[in-house]
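Heads up, one of the protein chains got dropped from this complex, but the rest are sitting where they should.
Showing chain A:
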Amino acid sequence: MTVATLEGEAGPAVDRTSLKTKLRRAERVNRARSFSLVAPLLLFVLAVFALPIGLMLLRAVENTEVRETMPRTIAALDAWDGRETPGEDVFAAFAEDLVQTQKDRTTALVGKRINYEVPGARSRFLKAGRLIDAGGGGPWREKFIAADPEWGSVDFWAIMKRAGNTFTPYYLLTSLDLRQDAEGAVSRNFADQSIFVDIFIRTIWISLLVTLATLVLGYPVAHLLAILPPRHANVLMILVLLPFTTSILVRTTAWIVLLQSNGVLNDILLALNLTTERVQLIFNRFGTVLAMTHIQLPFTILPIYSVMKSIPPSHLRAARSLGAGPLTAFVSVYMPQTLPGVGAGCLLTFILSLGYYITPALVGGPQDQMVSYFVALYTNREMNWGQASALGAILLLITLALYALFNRFVGIDKVKLG
């Protein structure tokens, strides 16, 4: 052989380093080229996915309303020890801030923020604003307390001081039905405000029901798809994919037409004398799960189908020839091999179901609304973006936790989408 060995005793060290440098240089071009191919998508994902989610998560703890609108009060409260009603300096600073907020028309904004934690605070702030508008001077402490004795409450000022922090756990705690009292201790929220844990449990429960329903209905279809001769399988596949060609909104409203009290299904049931009165099929849990199952079916079927397609038919034959009956062979040989697809399909449907909004909103009753409904409610109607973000953040956390749990017990590497 005339080819020199690159490594070994004969190869001088200098040669080897220069070889490494050369290799790096050669690969740098390749790496830059492949990165430039990925870059547009990467930037797109960062800009429209990672960034908004990050900002949303930030909003869940962000707390700048009071700090920005009442800087003097917050500064004065810094020195306050919190043991008794603050002194005149705090009230004077508060009055000064109120003059500014009245001018900026932001008094109601601060009032609303404090109102989350101290019911009735909003109207008290508005009243204080009118007191400032009336004119006159200090001493403010007596003047405020005379107008409303609540201004003398130590708890109120403690909460006011805390509301001046840049970040607050308030929204996240509320989303978990917890509250922080004036001393900062965390306890269960008042019963009339404790709705969110139930909503999270309901969201997970409905998603589980939908996942189970799609699995039970979809598994046989996937099997049929996998074993039919191509000509028939294609027709069936088109039927499975057909729902994708219609928008979710159209499909959901179609269910309303079908299921409502004066709808097609009730007419048929009555005509066949199967029921004596009209059955409530929609605007309840049944309608919600039904419509969601319909939408989610393809997502469960397709991963299961593609895994089934890869199982050689000889496996079932082998099991039969070895003495297993058709059912035993199916359960012991075929089904275990479909588990990666079942895992993928169910995980996909479950996670997508957690975020459902439009379908439960249209075909569900008040007791069927999921977390997304309340996110929308707080975003659009209540204008409480902090609460909306906190709910979203916790939903995201639950999803990630369930995913981790799934990974721990099933293993995400065992999941196959095809």
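Here is the rule we go by: a residue touches a chain if its C-beta (ideal position, glycine included) is under 8 Å from a C-beta of that chain, and two chains touch if they have at least 3 such contacts; residues count from 1.
Rule of thumb we're sticking to: contacts and distances are computed from a predicted model.
Quick one: find the hidden chain's UniProt protein name among "Cytochrome c-type biogenesis protein CcmE", "Cation:proton antiporter", "Spermidine/putrescine import ATP-binding protein PotA" or "ABC-type xenobiotic transporter".
UniProt protein name of the non-displayed chain: "Spermidine/putrescine import ATP-binding protein PotA".
Touching the absent chain in the whole complex: find that residue among A:60, A:319 or A:391.
Only one of A:60, A:319 or A:391 touches the chain omitted from view, namely A:319.
For chain A, enumerate the residues touching the unshown chain of the complex.
312, 314-315, 317-326, 328-329, 332-333, 336-337
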